[in-house]
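So the structure is just underneath, and the comments pick up after that.
All protein chains of the complex are present and in place, except for one that has been dropped.
Chain nomenclature is as follows: A, B and C, assigned in order of appearance, with residue numbering initiated at 1 for each chain independently.
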Amino acid sequence: MSDRTLFQLGAPLLFGALSLTANAGEITWEVVETAEPVEASAPVVKLLLSADKIYTAAGDVIDGGTIAIAGSKIAAVVPGASGDHEGLHVGAITPGMVDLSPRIHLADLSVEESSETIPYLSTTDGIDLFDKRWERLLRTGVTSVMYTPADEACIGGMMAVLKTGGEPSIEDRLVEADVALRGAFGSHASRGNHPVYGRPTDHFSRRPTTRMGTEWVHRKSFYDALAAMKNEERQFEGWEILASVLEGERPYFVQASATQDIRTAIYLKEEVGLPLLVVDAAAEAWKEPGLLVRSGTAAVLPPHAPQGRTAIDNGFLAWNTAKTLVDLGVPVALSSHGQSSVTGQLGAQAGYAMRGGLTRDEAIAAVTITPARLAGVDDRVGSIEVGKDADLILWSGEPFAATSRVVGVVLNGEVVFTSSN
Amino acid sequence: MLPTSLTRSLTLLLAVGAPLWALTDDPAPAPVETPEETPAPEEPVEEEPVEVVAPAEPATLLRAERVHVRPGEVLENAEVLIRGGFIVAVGQGLEVDEDTIIVEGKEVCAGFIDPWSTLGIDSASASDLGTEASTATAKAASPFGEKYARQWAREAGVLMTRTQVGQNAFVGGLGAILRPSASAEHLVVLDDANLNVTCGVSRGGRGDVFDRVMEADRIGSMISGGLSYREAQVEYAYELKEWEAAIAEKEAELEKDFKKAKKDREKEIEKAEEKDKEFKEERYKEDKRPRTPRYDADSEVFARVAHGELPLVVEAHGAAELRALLAATEGFGRLRLVISGATGAAPFAKQLAERDIAVLLQPLAPGARANGERSGFDNSLFGTLAEAGVEVLIGTGGDRAADLPILAHLAIAGGLEREAAFEALTLGAARTFDLADRFGSVEVGKVAELLVLDGAPLQGRPTHVFTAGEVVEL
Amino acid sequence: MGISTLTSALAGALLLAAPAAAETPSAEAFALIADHVAVDGGTVIENGLVLVDGGKILAVGPAADLQGTLADTIRVIEHEGWLTAGIVAANGTYGMVSGADDSTRAFLGDLELRDGFDPDDSSLAKATGAGVTSFGLTSGRGNVAGGTGAVVKTSGGTMLNESSHLALCLAPPALRGNRFPTSYAGAVHAVEARFTEGQGAFGKVVAGELGLEVAVSARHEIRRALDLLKRTGLKATLRGADRAGDFAPELAEAGHAVALSPLGMGTSPWRYESITALVEAGVPFAFGLADTGSGADCLRFGAALAAREGIDRGALWNSLTASPAAMLGVSGRVGRVAAGLDADLVLWSGDPLELTTTLEAVYVDGAQVEATEGDAK
Partner (left out) sequence: MTIPRTLVQGALCASLLLGSLQVADAAAGDKLVIEAGRIITQAGDDIVDGVIVIENGRITAIGAAADVEKPWDAPVLGGPDFVASPGFVEAHSDSGMDRSNENLDVTPFLNVRDSIDPVSFYFEDCKRWGITTINVQQGNNTVVAGNGRIVKPTGMTVEEMTMRPNYGFKISIAPKGGKSRATQRQALERAFGDLRSELEELATDAQETKDYERREALAQGRDLEEGKAPGRAMTGTGWKVEGLENVDRAEIDEKILPLLEMVEGRHDVFLYCGAPMDVQPAIDFAAKNGLTARTTLVLDNSCWKAADAIAASGLSVVLDSNLVHVETDVVTEEETETFVPGVFAEKGIPFALSSANSSTNSLWFQAAVCVGHGMSPKDAMAAVTTTAAEIIGLGDQVGSLEVGKLANVLLLTGDPLDMTSFVEQAVVEGSVIYDRTKDVRNKHLYEGVEPRGAAAVETEEAELPSKDDAK
């Protein structure tokens, strides 16, 4: 233990004694109830975790360190401490992963399709927190997500950042509400619409049926908002949300996979001035990375497909896309689209990006601090720093290696998952 | 009224020794031999079980305020001694050694049997329409199925089920008696419990009344086909025996005359050479071997049904089908018929009673849909048939055997006596499917398949269950 | 009903206090004597007598005390078995011959559902044949705001309350129409806006003049309804919330009620656990017929199954009579066998929570309704 005292040893060190046997790979322990914590000035440490390597995603990697957790926050991060305490020792610890595109939603009931632009709806009113997929996502190490509705509307409403565990209520899981606006380019926004044959029978016949139509709706909505900002009568429901995006108070997440859609999104940004544009599922960003650099746009990459062709608009995602963008300074985040299988989970996506050339630190950043920063919640999550939420992943070996797995997940300071086999 | 030739050949058949069907390898494997289940004997005669050598594991004594030995016969403050999975003594004050396990309870009775179930097999087998007479449920039975339905059945006291593959098919195949919640070696109790056939049941579209009625005639002709198949086999065995005897005799004769024939032949050859004529062998003639009848597993099953070795369960609902069915099965003296479903059976109550045909009904619960051929089913049918003296059985008809006690209550609400309902769930079902020698009641010599309940058999819930040779506390 | 079978003496003292003997019974008055009279889930009178006159219950009490006071002109009917109050279904759409959903608009809060109710419809006779004497008339699930419901009887067309509650629906059927809203977020946004505007039926609900029923099904819909009700500060009956057991403490604290779909064969075990949780948390619950395809007899059958699973029999019988009456705000008229209430009575062959029991006779407003033999189909 280095001379820097980890915490006031003198203070009543009441923490959950974890009797544990940790040999390679096979982790079994049972958490003993803590005694009633005594009112003490120093933070009452309730969990000690140490690892051969701690990737803090805050600039440094600690070889052999210990993290102390008090309440739901990280109380201290101390290098040099070996595993000689009652806490838990693993191969590596990384911050909990942040997935900006989980796409776990109630399909067509998660997005309002009766009109093309409904920025004023907060999509979290349409979320099902009892869906098993949240729990599975948590087990793969994803602790925070940006809840994304289905992309059937051009401008689909405001999104919130939630934790993937805890009580199944918005109140308990919310990190920050209405953090970003959701938009869609490409074919999805006009999917299912049909031109008016004679009398318009349903609302699908009053909506864009081509990419041109979708672009027109985007441009019209933002020009209306610009007008509304200047002129009182021109105001409409939700104008202030579009205004906040135009003024850069809120990021604008748009789905655009194919090159032509990425180009359309960036030209719109440069035309109406969307300071914080993030292109989601930017599969073909590798074809014209200069556009993203020039316009200062960030990218969220879809899951890597074994042969390159991804699901959305058949965008071809080259496996060195993350490397290309990171080298050019473009902020890049990876996403799992809600997959929790061994071949598809977010940890595997980071591994595939490393196979495409990313270094391990760049890969860790791409699934922790960068997405947190893009969603504007990097003050609470995304890295292992004192005072941040205690969301951590315990790895059996080097993170994202095919030969290591997630052996435990800590959320808000609680051990919510341990792998038994 | 049996055709005379048949009786003669039958006696011969028995004399020939091993029943004919053993001659050709029956693809279905020999019935599962487990120590305590002796194969179903020809006639369900009450014979003493083979005396089990004193096993190492200790005996168990069940002590209860009331022991329901048989429906209608109750012993107060009695005990049941079980050793090696068999009931060895029933009475008061039985002697016990120190390592006997004592189980106390309020009431003891035989385990319930669901005679109309699909528990224990995969659902695809239960609804398969491609089955034939020789398709065996036991082949599809497995301990790995859905665990809750089996556990709940055991907790409700239903220890055994007659499970049927292809229960909607025209010919469904051989049903089996299973212990659904038991492990692999105790799963199959009897792998040929019955043949299941349906008449006028909707298999996606019901066809008009003529199609449905025509199915009854086809059932009749299949049974008579079984009779003639068995007859042909018996005839073949007889003729083969005669032919072999004749040939053996002839061969001995030829052996004896061989030397003479050899000399005659040499002379003939010399003569032919002299006359420079080509020597012609003497023609040899003998009568042909009788042709072996082609083995057909399905006809074999129908033969056993026609001779009453296997009960025939026919699912029929409408009055038209029932009338045609009763007519088509009139002439078969030894046929043991069970009619299941029987929605419109009320007008035939007297006829069913006279011909001693058991009726297997599925009570209708509020909220359950009764459409197609089942529409119009009313639980009062239980009272009507019981009054007419028909043996009524109660079945769940699906994989929820745990509902059997609840359905029994609805049958009682429909007019069936409480005692008759208890019998339908135990001895009645056992008797219909040739299990009465081993199961169905709490009597010495029978297999210990028992329930210890906290109340009357249908009213209370089981606290302990004695099944597959071990006691399980619930 | 074996919960607390009071001895005849105690019950007699309790009920005689009612103004039974005040007015003298008219000529058509009659008395029903039964082995067991279930006042409600909690009290059962052995060998009880119920005096009925003019469609109302005049007096209830042990036959030993009351029979002596009766004039010999009064007809007395002896019944071996049980006598109980008529079953009240929390919701139903019986009698809505032209359908329970109007597709004109998604928001029809001010539409009066009673205008679609035909009291002579044949389905009502089936309900009476199963012992159901009154129910909360409500809309289908096709609109977010289906209309204003009523409370009606199943025979004789009596309306206990012509406009009792606003029927909302936050479940998929209401969002499948080709019109706004087509998403949960849109529906919640629109409903909340209408409550803040406070116009028409929405206003009456905020003012407390109208009850509120929110139809839901999955757990996330219950969660969403609870969040909406917390934001608007309203109390409601959650219709079809079979998973309400997981939210029992929150429901109890907020004072909501739950209308479950009836139990039946093949009910999964979590439903019994859910009902047990509601009983323990003291959340008023009842069973409804609006969302089920099966006949009215499944109400009593479901309660009997729950009783077999060990759930408190008194609470179960209340959930068929007193609780729904209170939830529909008509506990002054129906739901119990007590002096002053309507004479909606049912005679059973035995304890109605036993599976072997059948229905013998039904009285609505004191008049016997032609009872069908055995369980009505």
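Please note the rule applied: a contact is a pair of C-beta atoms (placed from the backbone, for glycine too) under 8 Å apart; a residue touches a chain by one contact, two chains touch by 3 or more.
Note that the coordinates shown come from a computational prediction; the quantities given were computed from them, not determined experimentally.
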Chains in view touching the one left out: A, B, C
Residue of B:A261, B:A327 or B:V472 in touch with the missing chain, whole complex considered: B:A261
Touch criterion as defined above, residue of A:A227, A:V272 or A:A401 at the omitted chain: A:A401
Full-complex contact with the absent chain, from A:A281, A:M354 or A:V367: A:M354
Interface with the unshown chain - residue positions in chain B: 24-25, 27-29, 121-122, 124-128, 130-132, 134-137, 139-140, 142-146, 148, 165-166, 173, 184, 247, 250-251, 254-255, 258, 260-266, 281-282, 284, 286, 289, 292, 295
Residues belonging to chain C that touch the chain removed from view: 268-270
Absent-chain interface as seen on chain A, which is shown: 24-26, 132, 135-136, 259-260, 286-291, 294, 304, 306-308, 318-321, 324, 341-343, 351-352, 354-356, 396-397, 400-405, 419, 421
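The definition used in the following text is that only the chains that are shown with their structure count from here on.
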Target chain B, source chain A, minimum contact steps: 2
Leading chain pair when contacts are tallied as C-beta pairs: A-C
Identifier of the chain whose CA centre is least distant from the whole-structure CA centre: C
Centroid distance [mean C-alpha coordinates] between chain B and chain A, Å: 63
Chain B and chain C, separation of their C-alpha mean positions in angstrom: 50
Residue ranges of chain C in contact with chain A within the complex: 172, 175, 178-186, 188-189, 218-220, 223-224, 227
Contact set on chain B toward chain C in their complex: 365-369, 378-380, 400, 403, 406, 409-410, 412-414
Chain C contact footprint on chain A (complex, rising order): 106, 108-115, 118, 120-131, 149, 157, 168-171, 201-204
